[in-house]
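What follows is one structure encoded as structure tokens, with my remarks underneath.
Here the complex is missing a single protein chain, while all its other protein chains stay put.
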């Protein structure tokens, strides 16, 4: 039995990790830490976790595997000694996602707390990076928005069928903002309302751009549709070609779920532009995600509710033939596939366990 | 592996059974039937059940255990031959809940389709009736409202501390009304609104009254606080004393969950009437439910969200000292502890499996 | 044109006053004050009030009429000098609702800031107290819960048809908790959930009891059904007979609206106990509220949405014949009839304006 710890269990991502781990056959949650709530029983802070008989401790106990659900900066600080000591860790914060510490400084406002670890950190979007995850000791778990956008766009990007003028319009439930108090998240303000935010630049944007850039095929020679290899990212090679992404997140009056609607121009000449295109694109996506347990290419537009509480991402690719544009809709549960479930999936792969272990419960519907 | 079938999988209770059975270690769903959707894949009707590769059939296939999620009348008709053939069945409809076929006719408007089976049917509120469930072949799964009210009131009734003037004020999410279409359940009508219904008599009332009456102690000699025995119901003995219950259900703008607030006068002289009373009542409830895996007596008022997707019922008993009244708040998920989860709990007990098998996932929160 | 001021415009009740006054033909909002937001334009704090060109001031300007939407204690302190100077005021806080300063101290935890003004304060439930409101200079605007319960129960109490064992089970939207931040009101926590609160005694309870007691008929000689007179409350006469009220408020995942379900035993012998009773009770209520512009006795159970944004209270009285109990359901918008609309209705009556002026907009539906 693997002894697992969660640093900062008191937010939604931490609590969701605890919930999912409860039924994991090979991992046992043995230590949870938290800052403000240290000394209280986990069951008091989260009554739905009364199944656990654990106290929230000020510091991590003895464990074999650690998840950090701390905010950025604090997370790297807490994980650095553990990672340096060789403990396998998954960081749910943003600290190890951006490869370039200058980007980190620009978007997160401060020097990176552990730049020496960046080279060994692996971006943990398992489906796109499985080989590297398998070998990693330090995983940067993806942001919830990038997760939804990258899974939606990867097959098209790698197939070279779209140009770099990309728009990602995302709709997120309010748990995405965390458990922090704020007037924006007051029920009476958020209910019966939609709004856009982050219009001057959301921190998940550079993460999307970095990962899209990595998978972008050389322009002179578009790839054949071969999705079988992990392409290693060689940062020393210099900046890859930059997709021009506009990303707009929106707050939706629901607790969980992200739907991203992604738009990009179809590259002329790569696909016929008629009604058959849609089916060809769907085939391309099906082939790309064939055998993936947690990504399903679906035949009709999905709803976020179909993934509530589950580790699935549903992807619906189609095209606007009139405007010669790819349109892909993806949905996932921001706290599961967008955070805690993805983190456990990474743990499974890192530890050589079956990738789906502990993550097989179907979505809660309705 | 027990081969399980669901008759009428196409409503919310049927789909929830399928969801919960997917991770049950000893039961395998092998056959699902439905009327209007026969011939379609289950995954098409319910995309969140795409984990199953099952077609909806017009008739049940070969199985070892059957759940019926048909509407009343149709359910008894479908189950009668199976039950007579000795197949163990759990009926989620109301057909076998009322012991007296005249009551059934009065409330459900028609002759009972299988009155001969009523004598062998067991009311499947496991916590209050475990011995009988263990021996039963035909279980009448409780209604969601009675489940919440009976678990809230049983300890007080059996202890003889309350009088029969009972009010049950229940608040239910809209999935309780099923998947049927109706203007009342249209999102734009139901959202941002609360309403009462069933004020001229809801069908769950006689079920509450029947079961409360069964557990009522003889008035001349109030029971000592001894909760250890199942009291068998002897209908031939004539009508038990009738609690006078007013039951008002309300529609709440949420998908899942029932909260019942139950009121009854404290019998003078049984408990001191001061602030200590509350703690005494809480102790009494804790003792009553000691060791129960699915009923938790809690120390502060619970919210339905704490049980979302789980088989738990949380009970918060207290007293209004000024008015000398017991007040008990109970919460549960109407589709799990109020329907499908309770049904699987009954199956586990009937088959001699661990009672909690397949039902241990913590609630989805938030 | 009457120059109107609002003290503490920055909460929901204050903002709702401003919204409703905008279309009032005879009153003009000329001054708004607020504590933390002083110096900001009203339109910045509340974008939906951009129709106003007003700054939030630290102190009230020159006005003819004042509403206070301050919290209790602060409100009496701010209003006392104005009231003593003879300015007509409506206090939306609880400060002048309880006649007995000892009750105030017991429930609100502190000496009353202006006990000398209690004698002249009038409880502003216009429908039940119109004569006194007309003559008053200082109005205690009712609490939202008491408003809904008193309008539901007054006809039955005054007619002497119910006994004093009363249960008020109320369901409120979350704006009732104000604009203050708190984990309970975080969208992700409050959404998809119902919970009870205030089980150890809510501050609106003594207000309900006080006003019900005032209208209670002498037990020895039940009143004939004559609803034409205001019965003046003579506190010096000693405490009136005390109804025994249990009041349980619940938080509902919606922004606005209160539904109260009120239960009381029918006094034996006052009404026949058969199906005709319901219609007789409805007639009694219709007669009681005949000609009232803002209370409608309805023929089927109402929903809170039918009153959204309007000053209406809908009342549905019925009976549980089996249990010989009166059941009354009332609905209103907690911010309008339960606060700001009721306050303006009182202003209209105090100033001799038509009672409905500025309050005639139908509810927003859906």
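Per-chain numbering from 1; labels A, B and C assigned in written order.
Keep this in mind: a contact is a pair of C-beta atoms (placed from the backbone, for glycine too) under 8 Å apart; a residue touches a chain by one contact, two chains touch by 3 or more.
Bear in mind the structure is a predicted one, so any value in this text is a computation, not a measurement.
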{"item": "Touch criterion as defined above, residue of C:141, C:306, C:330 or C:346 at the omitted chain", "value": "C:306"}
{"item": "Option touching the unshown chain, where A:19, A:158 or A:171 are the choices", "value": "A:171"}
{"item": "Interface with the unshown chain - residue positions in chain C", "value": "12, 15, 19, 22-23, 46-51, 175, 191-192, 255-256, 296, 298, 302, 305-310, 314, 360-366"}
{"item": "Positions on chain B contacted by the hidden chain, ascending", "value": "12, 173-175, 179, 181-183, 185-188, 190-192, 253-256"}
{"item": "Hidden partner interface residues of chain A, rising order", "value": "165, 167, 169, 171, 173, 188-189, 191-197, 199-201, 244-246, 248, 250, 252-257, 259, 261, 263, 265, 301-305, 308, 316, 318, 320, 322-325, 327, 329, 331, 366"}
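Definition applied: only the chains that are shown with their structure count from here on.
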{"item": "Farthest chain (mean CA position) relative to chain A", "value": "C"}
{"item": "CA centroid of chain A to CA centroid of chain C, Å", "value": "49"}
{"item": "Where chain B touches two or more other chains at once, by residue number", "value": "191-192, 255-256, 302, 305, 308, 366"}
